[in-house]
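A protein chain is absent from this complex, but the other protein chains hold their places.
Chain nomenclature is as follows: A and B, assigned in order of appearance, with residue numbering initiated at 1 for each chain independently.
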Amino acid sequence: MITLSEIALALFLVADFILAGASRLRSAVRFVAMQGLVVGILPIFMWNWAEEGCPGARVWIIAFVNAVVKGVVLPLLLMYAVRKARTRRELEPIVSFPVSQIIVFFVAIGAFIVGRLLHVHASSASELAVPVALTTMGTGLLLICGRKKAITQVLGFLILENGISVFGAAILLEYGIIVELGILLDVFALVFILGIAVFQISRTFDSTDTDKLNHLGDTHLMHPHHQHDHVHA
Amino acid sequence: MISLETIFAIPILTVAAAAAVHATAYIHGEARRHLFRFWCFFIATVASMLAVVYVDGKLPFLLAWEAMGLASAGLVAFESKEKSVKKATWIYLLACHAGACALMLAGVLYSRPDAWIAAFAFAVVGFGLKAGFPPFHAWLPEAHPAAPAPASAIMSGAMIPLGFYGLIRFFPLSSECSVNGAVFGWTLLALGVIGALGGILFALPQSNLKRLLAFSSVENMGVIAMGLGLCALVIARDGKVELWLLAGAGAIVHVLNHAFLKGSLFLAAGSVLRQTGTLDQDRLGGLLKKMPFTGTLFTINAIGLAGLPPLNGFIGELAIYVTAFLAIKSGDPVLAFAGFLVAVSLALTGALAATAYAKAIGGTFLGEGRSEEAINATETPKRMYIAQIFLTVLSLAMIPGSVYLIYYTTGGYKTEVFITAAIVGALFAALVVSLLILRRFVCPRGDEKPRVPVWDCGYDAPTARMAYTATAFTQPLTDLSRPILRSRRHIQPFKGDPAAPSDAAIATETDDFALGGLWRPVFSRIARVFQRVHLLQNGSLHLYILIILIAVLALLVAALVS
Partner (left out) sequence: MNILSVILAVILAPLFLGIVNQTKAFFGGRRGPGYLRLYKDLFKLVRKSCPRPMPSTWIFDIAQSVSLASVIAASIVFPWSGVGIGSSIVPAVLFFYILAAGRFFTVIGALDAGNAFEGMGASREMQFSTLAEPIVFVILGLLVMLNGDVSLTSVLAGVSSETWRESIVALILVFGAFYAVFLLENCRVPFDDPETHLELTMIHEAMLLDVGGVDLAFALYGAALKFELLAAFLVTMFVPQLSNPYLHLSVIFGGVALISILTGVVESIMARVRFFKTPQMLLGALLMASLAVFFIACF
């Protein structure tokens, strides 16, 4: 089963690359959904079948809940927000797509070196899990910092959460799953609120560009003539 | 016994012979009045190049080197009535003198063991100014289009590689390397990678055929530098003797292949200029029908220089590839990194070179003529393409010749790889011939004779102006590399009534990065400093006498004090 989990982690890594370069929000949501499903099932792949036999009901239930929430519910919600906000594409990211991919590449290399130094793969989990988790977190942070659309930033947040889940699965802490459920609840609430917020904002202001939302704060007093004129797809 | 001198003397003699034959017809009309001047400089250039290769000792070498620069500057300045030629001559002379200056400094420091690194740095600058290492290549794309084609052929084919000759002569590559092999290797490797990739990238957008060829020379010198750099690095890391010999052999073989191929290409460019009066690929086209010999020879040589099998350009590159891959598997992490660097850069360079030469062939010789000059062009006098045939035959002979040279240098190491490469190339050629026979058999000649108009997706009256131009052909790649190329665009938009708009125009221009971005600011700063010194030279005799007086007094005081 080690091999299966490694394949899953490799797919995770590939998904990180694709997400860093994806401009279409729908396909980005799809890949986040794929990551969510994989994250849900990962604990079962990583389970030490040979020694501990079939995992108990608790593990199955948690995996199921995780996979459903991250792989189905949240993506559906985001799809809904994408549809409602009428933004199909991230048009002018702060960090361009090719540069994002290169950054993820170096983050991955760094993560593997750090993973080597940390020696956290003592448990039965795969040696890959920690570096992949770090890379995924990096990708999530990159999306939060380097994109303008609110929905992409929510996506970044979800990816970050996926990374944390992989990390949890990797070190297989006894209480890790409970901690994770707490985080999951947080993220769920956040995505829910953001989803509604994005929808409301776009209906009120006709745009979800966070650059423009800056004008709502005090800063616009300093740049009275600072006007953006973006084209929306 | 094939010595290094022989290897570098062969291109000088052969390319010069071909260029001389070509020049007898190339210089025509008004310019024939200055024929004497041309031949004087021509002979002086060839003689001084041979002297560079064959003289003994440092001082005679330096003298020959300087003579070579001066004589060839005379060739560059041949059509000196044009302003661009004057400018190019100045840049070239400046490069020659700066090179000679650096070489003198290198020569002074050469014999001091504690200052080898300074000597090496000056030597790289001095020889690099000739061999077109970045950023010292700035004179190449200026001087080559300005010089008459036979002169460009000699300079690009035979003179530029002499920079490598000088470098290996004074810092020989062997197990008892006189300088630190790692420094030598990494310097050449870095310069080679930047030169090869940068050179070919800047060749892509050039619409002037000779400028494109000049940038391609920078690329090929980069490939040679990569080979030599890999060679030095393998020595430094105590790699197998055969391995570094293989890299060196690849570089040396590429010197010869590049000389024959590029020599012939420059001669063909000269023929095009003579017959049409322009080198702008966007105004040419369809010349293969008008100038069948020149065009066919250009095509063959361009395929060879794009490094495609079965022609000779491929075999030198293959030797460098094989060394790079063997370095990857050698287990030494430094060598593996260098191997990856070389293999990937060489792959990208090769692909870009193929694009650049597809553009050169397509823009100049294929399709339909895009201007009066191109439509009315005729074939050149016989001796012009005979000169090209001579060089092309040498190129074809270099297919087995390259394999032999590699075998000779390495003593049989991995020779079977190169022999099979040549055999597979022959198999490829045989397959082409048999498919053509099959095609003729299936589709009889009478059948294919009726020519049909180009099918332009239903458009009724296609004109030559609608065909893709050479600039459009490379536009996707040049757009992609805009941050490096910094091409300038001049757009004249539509004006007036939208229903019947005025003519619109777009023109792009890509200047050399090193010249505009580095040398021009540097030199203008130097000029500003010397402007202040100019106060002393104001033309008044009294001031000069005063200065001399002060100098004499100062010297007197200095002598008395000591």
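Quick note on the criterion: a contact is a pair of C-beta atoms (placed from the backbone, for glycine too) under 8 Å apart; a residue touches a chain by one contact, two chains touch by 3 or more.
What you are looking at is a predicted structure, and each value in this text was computed from that prediction instead of being measured.
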Please provide the labels of all shown chains that the missing chain touches. A, B
Missing-chain contact among A:10, A:94 or A:114 belongs to A:10
For chain A, which residues lie in contact with the unshown chain of the complex? 3, 6-7, 9-11, 13-14, 17-18, 21, 23, 97-98, 101-102, 104-105, 108-109, 112, 116, 128
Mind listing the chain B residues that contact the chain we can't see here? 285-286, 288-289, 295-296, 299, 303, 306-310, 314, 318, 321-322, 324-326, 328-329, 333, 336, 339-340, 343-344, 346-348, 350-352, 354-355, 358, 361-362, 366-368, 416-417, 420-421, 423-424, 427-428, 431-432, 435-436, 439, 442-443, 447-448, 450-457, 462, 464, 466-468, 472-477, 480
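In this section, only the chains that are shown with their structure count from here on.
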Chain centre separation in whole Å, for chain B relative to chain A (CA means): 50
